[in-house]
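For this depiction, one protein chain was excluded, whereas all remaining protein chains were kept in their positions.
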Amino acid sequence: MWGAGLVNGLRITLRNLRRGPIAVKYPYEKLELPERARWAVRPKYFEDGSPKCTACMTCVRTCPDHILSLDVETREDKTKHIDRFGYEIGACMMCGLCVEVCPFDAIRMSHEYELAVTDVSGLDEALLEDVDAASAQRHRAASDGTKDPESDD
Amino acid sequence: MRPDATDSSAPTGAGGEGTEAGMSLLGQTAHVRAEAVIGTLAALKDEGYESLVDMFGCDTGESIELTYHLRSYAKDRDAYVKTVVPYDAEVASVWNVYPGALMPERETAELLGLHLAGHPNPRRLLTTDGVPPLLRRSVAIRSVEEVKRR
Amino acid sequence: MTDPTEDVAGVGLLAEGLHDPGPAPAGIRRAPSGVDGLTTEHLIINMGPQHPSTHGVLRMLIEVDGEEVVAAEASIGYLHRGIEKLAEHRRYNAVGTLMDRGDYMSGIHGEMAIALAVEQLMEIEVPRKANWIRSLTSELNRLANHLVWYGTFGLDTGAMGQFLYSMRDREALLDILEAISGQRMMFNYVRPGGVVADLPAGIDAKIRAFLETFDTYLDEHDALLGGNEIFQGRVKGIGVIDAGKALAFGITGPNLRASGADYDVRKAKPYAAFAELEFDVPVGTVGDAWDRYQVRMCEMRQAARMVRQCIEGMPEGEHIAKVPKVLRPPAGEVYACVESSRGETGIHLVSRGEDTPYRMHYRAPSLFVLQALEDILPGHLLADVVMIIGSTDVMMGEIDR
Partner (left out) sequence: MSPTAGVIVRFVALLGLMLTNGVVMIYMLRKVLGRLHIRYGPIHVGWHGTLQTVNDVLKLLTKEDITPSAVDRWLYRLAPALVFVPSLVAYAALPFSPDLAAVQLDTGLLFTFAVLSIVPIGILVAGWASSNKWSLLGGMRAAAQQIAYEVPLLLSVLPIVMIAGTASLGGIVAYQEGTFLGVVPHWFIFNPLGLASFAIFAVAALVELNQTPFDMSEADSELVAGFATEYSAMKFGLLFLSEFSNQFVLSALGVTLFFGGWMLPWISAEAVSSVPGLPVAVFMLKAYAGIAVMMWIRGTFPRVRIDQLMQLGWKRLIPAALALVLVAGVIHKAVL
């Protein structure tokens, strides 16, 4: 009969009505992210709070959009001091390539997705500022062989 | 105009004389002079290659190499017709043999700085007027420093 | 793209002044122009780039005689980001992020195309489990894409409900893909040599839960839109692309199969694990919007069936082959194609041995559908134009690249 499809359509919308809304009321209820979700890049630290980054510039070279920048000064005794590890979060596409390629597991993809800022200067963050870079031996000592940090690159 | 010697008049099988070794990965490839392109394509179409899958150009440093990728669904085989044209050359449009080449030709001509002859609508497809031919090696991309200073 | 400030009349095909309308389609009687001194004029309408029902930023210049389309021309380029140029300056592991943004509804297919091209060049042997994971994620991505097509196709005809029901199912799919790859649409998951990470634990429970409810929901979708007589009346018989015209214009994928030509890259040139999966390929007869609708709905059922097979038969093993950190494929030129949800997405890769591609051409299936649209639109009504564009599921991201 001509109208059968129409009536069936009405029945389906009514059944959906009875199923009840599935919308998540965002600011009040939040969905929890799966473990692998990739959002803003964040530095990682040793237990004593010093950053694991050894300023080896691998991630800076790997980033396809060139948004990571590292101002470093090497002192005479080969230790490095990171003035600013710049990260332009406004232009980051969160592809995770820097984290994959970092030989010292010094940065991670966090679960922070609420990254709105009110002022445009907030788009250019500094991951690490005015701090001493960790040295390779420190990593070897810390990991004592569990993970070989000196993988070749 | 007689298609030149390298063109394979009976392309089945004979069309396979790929030039450099590296090209063999592509399979049947026919290298043709620019004027013989339409002749070869028409011959291949009667041969059973009824569909043009793709058409694109590549800037090889000293000239532009146009590639026509044909396919015969009946025999499930692909064939490539390649030709080399100088920069800013006048390229004859093949749309009446393969109407599928209408837009790809416009895009290739626009992005590689060629001129289309015999095309119903030879206007620019993707970029507005005044934009240089982007896919030329000569047109530089923003350097890392420029990107950083944005 | 024509210069937006330019007067609309002086544009491409329409530049030669106004056309006289073709033969009136069946059932439409056209008022003769010039009768008793009344001359009718054709309107040139700008449908897009900001128009509610052009998918993405398509701008169609339509010359209309009353409601009937006399001539149509697509003016595109509003989403041109120069993916092919950018690819010449990126390393091989980062080109996948570009391909995600080409056809942004089926990122996995784009990434797979470039991965296959590099693997062919470097003769990398992909482990069996990686192939199975690739097939699983590509079918999940196809489902998500067809659901968006279904929802927006319903919106084009004016029904709001279908869009929200399809979004409900798509959310579940995107959550699964987020759990596997880390992001909902910009996956960056398939890499030359395999996939970047193995399946997370408990993912097959999540997929099984989705599949259970999905079958009932899919039948509901089909009944709600496809079963609706008004929709059938709107869709049957319009936008007919017969097999000959489809092949001549280089159309591939569901639009080609809807016109009756049985060609699917997953069957003709099997890649990933599609050789080991059984699925059948739906083929239409006439090639009108109704056949395109049927073909895509049936493809969704086949995709769900394949996802089920993938979970049950997932082999053990490595998820990626031993691949050097920086890929330097040997000099050469290769063409790798993939059955993406819109047709055959192909990558023509020219390499000169450096760590960045020398030239990467991205074959976009929607570009060939768009030029066929320009050819078939005259003769339809304005309301049909929206339906035909909706039924072919053209995607501006991959047309403009």
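Letters A, B and C mark the chains as written, and numbering starts fresh at 1 in each.
As a convention for this text, a contact is a pair of C-beta atoms (placed from the backbone, for glycine too) under 8 Å apart; a residue touches a chain by one contact, two chains touch by 3 or more.
On a predicted model such as this, the values are computed, not experimentally measured, just so you know.
Across the whole complex, the hidden chain's contacts among the shown chains comprise A, C. Of the listed positions C:59, C:234 or C:301, the one in contact with the omitted chain in the full complex is C:234.
Contact with the chain not shown here comes from a single listed residue; of C:77, C:154 or C:192, that residue is C:154. Listed by residue number, the positions of chain A touching the unshown chain are 6, 9-10, 12-14, 16-17, 19-23, 25. By the touch rule set out above, chain C reaches the unshown chain at residues 27-28, 43, 45, 51-53, 67, 154-161, 164-165, 168, 224-225, 228, 230-231, 233-234, 381-384, 386.
Please note the rule applied: only the chains that are shown with their structure count from here on.
Shown here, the protein chains touch in all possible pairs.
The most distant chain from chain C, with centres taken as the mean of CA atoms, is A. Between A-C and B-C, more contacting C-beta pairs join the chains of B-C. Centre to centre, using the average C-alpha position, chain A and chain B are separated by 42 Å. Chain A and chain C have centres, each the mean of its CA atoms, that are 30 Å apart.
Put simply, the C-alpha centre of chain B and that of chain C have 24 angstrom between them. Multi-chain contact residues of chain C (touching two or more other chains) are absent. Of all residues in chain A, only 65-66, 69 touch chain B in the complex they form. Residues 22-23, 25-26, 50-54, 56, 58-59, 67, 69, 73, 76, 78, 98-104, 107, 111, 120-121, 123-129, 134-135, 139, 141 of chain B are the ones touching chain C in the complex. Taken together, the chain B residues at the contact with chain A in this complex read 144, 147-148.
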